[in-house]
Every structure is written in C-alpha cells, then in structure tokens.
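The complex appears here without one of its protein chains, the remainder shown in place.
Here is subunit A:
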Amino acid sequence: MPSIVIWCQQQFEILICLILWLITKSYSNSIPITFCVNKTVHAYLYSTLPQAANFQCFSSLRHDDLKEMLDSNKDSLKLEAMKRIVAMIARGKNTSDLFPAVVKNVACKNIEVKKLVYVYLVRYAEEQQDLALLSISTFQRGLKDPNQLIRASALRVLSSIRVTIIVPIMMLAIKEAASDMSPYVRKTAAHAIPKLYSLDPEQKDQLIEVIEKLLADKTTLVAGSVVMAFEEVCPERIDLIHKNYRKLCNLLIDVEEWGQVVIINMLTRYARTQFLNPNMNGSDKTFYGSDEDEDEEEEEEKDKKPYVMDPDHRLLLRNTKPLLQSRNAAVVMAVAQLYFHLAPKAEVGVIAKALVRLLRSHRFTEVFVLSSCRYVSQGMFEPYLKSFYIRSTDPTQIKVLKLEVLTNLANETNISTILREFQTYIKSMDKDFVAATIQAIGRCATNIGEVRDTCLNGLVQLLSNRDELVVAESVVVIKKLLQMQPEKHSDIIKHMAKLTDNIQVPMARASILWLIGEYCEHVPKIAPDVLRKMAKSFTNEEDIVKLQIINLAAKLYLTNSKQTKLLTQYVLNLAKYDQNYDIRDRARFIRQLIVPTEKSGALSKYAKKLFLALKPAPVLESPFKDRDHFQLGSLSHLLNAKAGGYQELPDWPEAAPDPSVRNVEVKDSVRAVGTVIYRDTGSDSASGSESGSGIEESGSGSESEESEEGSESEEEEEEEKEKDKKKKKKELKKKCLILHFVCRYIKYVLNSHANMYRPFLHLLLCLQTISPSSALKSYEMLHRITGEGLSVEYCFSRQPFSPDANMVAVQMQFTNNATSDTKNLHMEDVKLQSGMRVKEFPEIELLPAGEMVTAVMGIDFCDSTQAANFQLCTHTRKFFVSIQPPVGELMRPVFLTENEFKKEQGQLMGMNEITEKITLDVKCRNEHSIVQRVITAANLSRVPCGSDKECRFAGRTVTSSSLVLVTVATKEEGAAKLTINCEKMVIGTMLVKDILLALTQ
C-alpha cells in the first residue's frame, strides 16, 4: 500500500491547505498518510478543522498506520510505534482504539517494547476490561519465573490493571508473593495491597492477614512499603503493630527515605495510643536531665507516682533523632512532628536546628516549613531569630510567613531588635508587605506591654507617610492599640482627627471616626468639628464610613447635644434617603433611640448606656490560630481543613496500656548476640540467656545446663536472705558433684574406646571447660566508685562466639548500684591495635537501679595480649575502659587423641618447644587438681592419656588456629616438667609463665 509522509516545518499556511486537500483525497483513496507536523500546525489543524468526519478520519488513519507497525514482526517497528503511542498518551491524546493491537504485544521478547506495552496497558485496561483479560495469562506465567525481578514486575503490572474480574487472581498472586523468598518480590506484594484494596474493599480481611504477615518481615526493603499498605488499608488495627514495634524502631534508620516518612508518621500515632504523656506532671522539669535532678525528684515526690517514660517510648525518640540529619526534607519534617507530639518539652528543642536548616532548600519547602514553624515557635527558635529576617528579594508569601514567625518569637528581651528590624521593612517597596509589618507591630505591642508606647509612637510617625496604604493600615492598628489605654493618648486622637482631611482609604476613615466618637469626651472641641466636616461630605463617602458618621453623630448627640443637635438631625436626614438600606435602617433605628419623642419607648433612657458602654480592648491575634488539633506537617494542618483519609492524632491515654504486648519472644539466633535484661519477668527470662548457636549438637544440652546454673548463681547474688543463699549454695554444690561424676564416668568410657565415642568427647570438653561460672575468673572493668554507681565486671565465658568464630567471647556483667536508672549503655570510640576487631554488644536501653544485666561481646585479639580500649557510654557519662586478655583465653580447646597429640607434638619441636622444670604446689599434686588448675589458667581441653603421670592438654589459638599443646609430667615429690609446644613462640612463652604460676601457687 502506498503511503505519503509529509514533513512540514515552515510556511504552514500553505501546507495546511495541502494537508486539507490530501485528507479529502486520502479519504476516498484510503492511502495512509503520516503527518509529521510541528506543534503550531497541529494546533492550527485542531482549531480550523471542523470536528466532523474529516478530522475523525484523520486520526483514525494515523492509528491505522500504527496498527500496521504493531502487527509487523520487526521489533524496531513495534518499538517505534509504541514510542509514538506513549508520546501521545503523555500529551493526553486518546489512543484507546489501539488497545487490541497493543495488547497482542504483551508477550513480546523485546524488553523495551514490553515495558511500553505495560505502560499502555495500565493506562487503558480500566476502559477495555474484556480485552485486558487477554494479557492476564502472560503475567500469571511471569509470576512463576525463576528471576525475582520478573516475578516482581509481573505482579506490579498485574496489580495495576484495575479490572474487577481479576480480583481473585490478584489476591492469590499477592498471597503467594508475600511469602516469596526474595524481599524485593515481597516489597512488590506490599505495594500491590493498597491497589487491590482500592479496587475491591471487600477483600480487606484477607488483605489484613497478608499485611500482618508482611509486618513481621525483618528486611528493611519491605518495612516501608508494608507500613504504607497498613496505613491505607487498616490504620485502625493498631494491635498489629505491637509485636513489630521494636523491630520497626530498630530498622528505621536503614529503611529508604520514603518509607521512613510513612513509618514515622504511623509510629507517632501508635505512640500516642500506647504511652503516657511525658509532660503530664505539669512541671516543666526535665526528668531526663542529670542524675541529681532525678534523685531530688524522687525524694520529693515519693508518695506521688513519678512519671517514668516507657523504654519503648524512649527507644522511638532515640532511634528517630539521627534522622533529623537526613537529606530529605520530608523525613526531617516527619521527625520534627514526632518530637513535637511525643517528646517531653525539654527535648523538643532539638528539632529547631534541623528545621532552620530546611529553610535554605527549595522555595516551596521553605513556605511549608515556615508555615509549620509558626506553630512551634514558642522559644524554641529564639536562638535562630536572625534566620527569619526578611530579604527584599523574598516572595511576598514567604515574607508574610517570616513576619508571622518573628512576631511569635517576640518577647521582652528581643523585642527591641525585632522592632528595629521591622522599621527597615516599613521602608520596603512591597506595600502589601509593609501593611503586614504594621499589623505585626500592632501584635507585638499588644502582647508586650513594655513596648506599647514605643510602637504607638512609631505608628503615629507613619501617619505622615506618603503612601496612603501605609497610613491607613497604621490608623487601623493605632485604633486597636488606643482602645487599651485611651485616656493617655488624647493628643494622638487629635492628630488623627486632622488626618480625616487627607486620608481617603475608607477603612482608615471609619476607624478614625469611630475613635473620635468613642473618646469624644477626651476631645470635646474637635469632635463636633469633625462631624461638621463629615456631614458636608456625607453623600460622597463609602458605606462603611457613612455608618461610622451616623455612629459619631449619635454619640455626640448623647454627650454634647447642645452643639450637635442640628448636625445630627442633618446627618440622619441624609441617611434616611441613602441608597443603601443598611444605612437607612441604621438611621431610622438611631433616630428612634436617641431623639426623645412621645412615642419613643423605654429604650431611649438607656441610649447613653447602649452607645457609650465600655468596650473591651481587642485581642490582636494571628490569623493562623487554632490548628493545634491537626498533626503537624500534615496536609490537613497546612490547609486547616480535614483532608480525606486524615488520621486523627489520638489524645494520650489516661493510663498506659499493657507494655508487655510489645514483648517478642527472642529467637535463638538473636539471643546469641543479644543481651538479656532481667527487668522483664524476673528469673524466667534469665534462663537460657546466651548459648552458642549450636555448633555441636551435644554441646547445647550441657550449655543450657550451665547457663541455668549461671543464672542461679546470679540470682543468688540478688537474694538478700542468708538462709536462701545457703540453700542455693547447697543445691549448687550438689549439681557440681553430679556433674563431676558424670564427667568421670564419661572419661572412663572414652579412654577405653576413644575413637568410637568421639562425638561424646565434645560433650566432655564442654563439661570440663565450662565448669560452673564461679570457676570463671572475672575481672573488673569499671569499679562502682569510678563508674558513679555503675560497676562492670567481665569474664571470658569460653564459649564459641557465634557471629564470628575468630573472636573471643567476653561476657560482661553490668550492675547498677546507683539509685537512678542508667540508660543507653553502649560502646563507643573503640581503639584497637591493627588487625584487631570488635563485635560490640547491642546497646542496653535501660538498666534500672539496683538491677544487673549481662551482655556478650566478641573481640578478635589477633592472638596478642594487647588490650582492647574503648569508651563505655551511658546516657550521661563516658568511661574509658579496657579489656586485656590473659594469654590462656586466646585459645579454644580442641580434642585430640593420644596418637594425634604425639604426632602433632613431634612436628612442633625445637624452637617451638618450651620446657620448664617446676615444683608443684603442695595442694596440687594429684591429677585432678593439676587438670583443674591448668584448665582454669588456659582454655584447653584434656587429651586422654594412658599414663597417670602425665597430663596432656590441647587447644588452638582463636585467630590463627595454631596448635597449643601442653604436657605436665609429674615426678616424685612434687617435681614436674612442663612442656609447651606451640607455633607461636610468644604465646608459648607467655603461657608457660601463666601455667607455671597456676601450678606452683
């Protein structure tokens, strides 16, 4: 089929004739024509062509061409067609007649064509529901694709097709995707939830199930999207959040920015329902200031129940604070509103700095931040006063907002600076802004009594300004100010009376007349004269001025009827025939009221009281008040009207709901790194505190036994009564004994059948090395005096540190001996020798007074005895502490058989062998005590040995896994030979010293 392509660039008048001619031609010949016309021609065509058949054929013909391209089997043609279609969609042209031709290409191999088809599909599916169904099977196939990105994109498009028939398919797809392995697909599933909900709200219950499931997701990728879905589908189901609250708080910092905003807004609402108002005690005293404060507080209010912030509340505040430093203004604003609504008063101040920083970003952001600032202003922004100064280049919108903030910030101390600043604004060229400034001055003057006179004088000076607008605005403001203390200012009133000759602005004239009428006693001579002038010009005045003239006349008639009787009559007569019937009404009413006639009723007696009653002074208020009930930073707040879907910010509850709903059972994997805080439920939660993540099956059993004991021995310390203590000790001893016997038995069995029972040897190893915790030597890290009540002890727990096998596990025990709580225990500023690494313990949020907490950290010492130095920080103090390992702790026990031991020893001769002759301590001459002492000194395991004259031990250094072999050969009369074979000579020499010391003392 022939086709004609026309390019027209210039001279379009001629071309249009040509085109029109061609259209008619082609209509009969059905030759497809492609018009590549530029925009002006296009517009011209639109306007000139009759909207009849001609143009219809014009567009459908073009589409025919596109259809053909779409039907071709060349990808490049298809792509070109799709590009043009998308360009048409972008311009808002209707291309729905191409739907069948486009949908055919949904399974196209070319990825770009496919994408553009998706774009088209999502746009038009709603209009062409039946045809859209043709594409569904493609997406269903996509949902099963092994590539996660294809699965995700299929779900994305499928859920974007707004066709009600496929709701069940979508539901199924979402459910499946919600348990997909890939977090990216799960994220897409979360996105799809609100889409389905808007399509069919009846699916709500099922969707909530999916949301609940996704809320439990631990990846940051999903968190933001699912909270978004939660907000759209079921914001009222706050109970779904409980279990995920802490997780969300902790993940927050790693979530992408947009998700952060949504999560923070949701958590604000959540916190409002779950926690107590931190400011409820009414006193502005900070409860979280220094420790001394807290102590005093407690002493004073012992009988009252002092407010203690829920640790979860604190967690939220603490975890959101760093986000004030986000580059995204929306995130900063979200945190600011969170602090504004949730934080104790003393802490809200931190948001000021961040908000002031936002002022420098794009202009609309500035408008918005400013309009939020004016509600928060009280005092918080005072240090940043100068950041709100106005530049002549600011748009009026911003000028007015800044003025608003400045006025709110004004107080006794800074008012003089602010007024000086205002003075320069009055000289501005922007007259609207000048008027706003004058109003602002008026507001400052009413709020701060000290400067009222200064302001008034300043405003009076403005009365001689050349610009009428300025004068008028000043008059209005002066009127309001004078009402406060009229008697002092009769000269100002006189001055203003003079102004009536010049000022033309009706509002100002009306204000002056009212003022003179109201205070006519202060200006008895001038008032009648003003009335005279006004009577003269009455007919030419504006309505508002006329009303005030009548008012003035009435008042003068009542106070000074001798002079003004005739004038009043005259004015009232003029008013009687006025065009405006308000004025006629007023005149009639006033005449009846003030002029005594026979018919006049009882009211005229009271006329004076009616007119000259003492009027209360006006309160000058910002036009933007009473928005407190909306959540700061929300759309509703900005507009001061409830927007659709706005979630009310609930009031604080009277009593805190049960905080335990947020408790989550800690899984093993978490616990391995985690700390155990005993405050929760007492001893129950203490059991099974830390365990290795079960590298050896048999090991775990014994470990839990150990930790039970550990916890008991700790409990023991907590117990105060002597009796109980003794009882416990007895029990403990009993257990030890049993353990000991078990060991003995197993050892016996093993020694005879070493290889057969190899797995059991690990058990033995554990039982032996992990002897009751009392055997673990603990070291002091922080004394309770230097630590101001906080004491820290650490010991090497000799358990594998599961997050990193190359690290030595250090178990720390924090005891709070002080009377106040310690918060936010964490590590900072770790200083290490090169190569050393530290896995910090998770931050301990709260350590209540008198309580004790343990935490485990891992340190890779690099097989050296260099100390790890760091700072231990609480919410108030920092302490420099260090952990120095004895050489014996730098190894972990390994099990070797006697033969293996000998073989290894044979390879570690010469330089690697250190021998020392020793005399054993008197108490330490039997096999058992030797083993005991060596194992206490170094983390080694015993190697079974045929002769009872020799004890052998083996281990490997933690970092480099070099073998450490120890042999103690006893001779007569306490003489013995200690041999150590180790690749690392330094370790060897040091270990010799330590063991020597252990055996001889």
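One rule holds for everything that comes next: a contact is a pair of C-beta atoms (placed from the backbone, for glycine too) under 8 Å apart; a residue touches a chain by one contact, two chains touch by 3 or more; residues count from 1.
Just so it is clear, contacts and distances are computed from a predicted model.
Trainee: Determine which name in "Regulator of G-protein signaling 11", "AP-3 complex subunit mu-2", "Carboxypeptidase E" or "Cardiotrophin-like cytokine factor 1" the UniProt entry assigns to the undisplayed chain of the complex.
Mentor: Missing chain, per its UniProt entry: "AP-3 complex subunit mu-2".
Trainee: Thinking of the whole complex, not just what is shown, which of A:612, A:638, A:805 or A:832 touches the missing chain?
Mentor: A:638
Trainee: From the listed residues A:175, A:341, A:357 or A:925, report the one that touches the chain absent from this view.
Mentor: A:357
Trainee: Thinking of the whole complex, not just what is shown, which of A:123, A:532 or A:977 touches the missing chain?
Mentor: A:123
Trainee: Please identify which residue in A:273, A:387, A:663 or A:936 touches the non-displayed chain.
Mentor: Counting the whole complex, the residue in contact with the absent chain is A:387.
Trainee: Check the options A:322, A:524, A:596 or A:803 and report the residue that touches the missing chain.
Mentor: A:322
Trainee: With the missing chain put back, which residues of subunit A would touch it? List them for me.
Mentor: Within subunit A, the residues touching the omitted chain are 75-76, 79, 83, 86-87, 89-92, 110-112, 115-116, 118-119, 123, 126, 147-150, 156, 159-160, 162, 182-184, 188, 191-192, 194-195, 198, 225, 228, 253, 256-258, 261, 265, 322, 325-330, 332-334, 353-354, 356-357, 360, 362-365, 367-369, 383-384, 386-387, 389, 391-393, 395-397, 421, 424, 427-429, 465-467, 633-636, 638-639, 641, 643-647, 828-829.
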